[in-house]
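First, the structure itself, so that you have it in front of you.
Right after this comes chain A.
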Amino acid sequence: MTALQNLTLPNRRYSLGLGIAGAALKYFKYWILAAVALAFLGPLALSLSTEIDLATWFYTGNIAKWFTAFVAGGFLYALVPNMIAAGMTRRELSVAMGVFGLLWSAALGALVFAGLLAEHAYYGAMGWSQGVKGDDAVTVLGSWGDTAAFAAVFPLLYLAYFAAGAVIGAAAYRWQNTGWLLLFPILTIVFSLDNAVYDTEPFGPAWAGVLGRFMDDWGRGLVLAGTAVVAAGLAIAARRILIDIPLRSKKA
Partner candidate 1 sequence: MSFSATLRDVTLKYRDGDALSDVNLELEADKIYGLLGRNGAGKTSLLSLLAAFRKPTSGEVLIDGQPVWENAAIVSRVALIREGGDFDDSDTVKAAIETGQIRPGFDTAYALKLAERFELPLKKKVRELSRGKRSVLAAVCGLAARAELTMFDEVHLGMDAPTRDAFYKELLAEYMERPHTVILSTHLIDEVANYLEEVVIVDRGRILRHEELEVLQDMGATLTGPAAAVDEAAAGLEILAEQQLGGTKSVTVAAFAPGTRERAASAGLEIGPVGLQDLFIHLTDPSRNGARR
Partner candidate 2 sequence: MFDDGTPIYRQIADQIKAEIMNGSLEPGGKVMSTNQYAAFYQINPATAQKAFRELVDEGVLYKQRGVGMFVADDARERLAADFRERFFERVLAPLVVEARQAGISLGDIIDYLEARHGDARGAVKSEEKGARQ
């Protein structure tokens, strides 16, 4: 991690966050490139046999949510012993994770935002319809404004998924055999909120969306506010789990 060179003690938490974000994006760059390529070329291939009426980037963006949770959890799980053994405090690590989460969510959010807008132009040129499948019907993103508004919520959703992954990763390290079970309640909350944002059906197991029925009457603003609150709450929870985490012994 080049970001770690010539750092100072007070700022190293930020350097580490920056370094991890850079390393993670670099590590997954081919996956990301492949996903982008597939998002543009996929519909082209499909158009040979069927009519294109759904936004491929919607699916790409949804898969990236699970990917985000996985990256947050996996990285934190590995970073806890490594960075504490390298002489960092748990507080510093939690700040670094926060920086990583913000940068990661911003980067993927920006990518999906750009992807959806580019798709809008692309579909327009091809004469396809950029639609999003909801619970009852397909909503067509008819204008640039529709697409931009739809795409703008992704960074927030990534943050929520990132925080969820971080809680699960920290818990799995801390409670060796049982920690990962937090996955069920946490993903249920996040996934249901996600569903509720656009009344859509994001990619994922149906059970995880069970809470959606309680949010049916919520307005979009309330759902988004709820998502932000949940993301913040999960981030605080991850920090709480992390803050006095003991390192596991080598010979269990």
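The rule we apply is simple: contacts are C-beta pairs under 8 Å (C-beta built on N, C-alpha and C of every residue); 3 or more make two chains touch, one makes a residue touch a chain; residues count from 1.
The candidate set was assembled so that all candidates are chains of the complex that A comes from, given by their letters.
As the structure is a computational prediction, the values presented were derived from the model and not from experiment.
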Options 1 or 2 - which one, within this complex, touches chain A: 1
Footprint of candidate 1 on chain A - complex, ascending: 1, 4-5, 7-9, 12, 16, 78, 81-92, 243-244, 246-247, 249-251
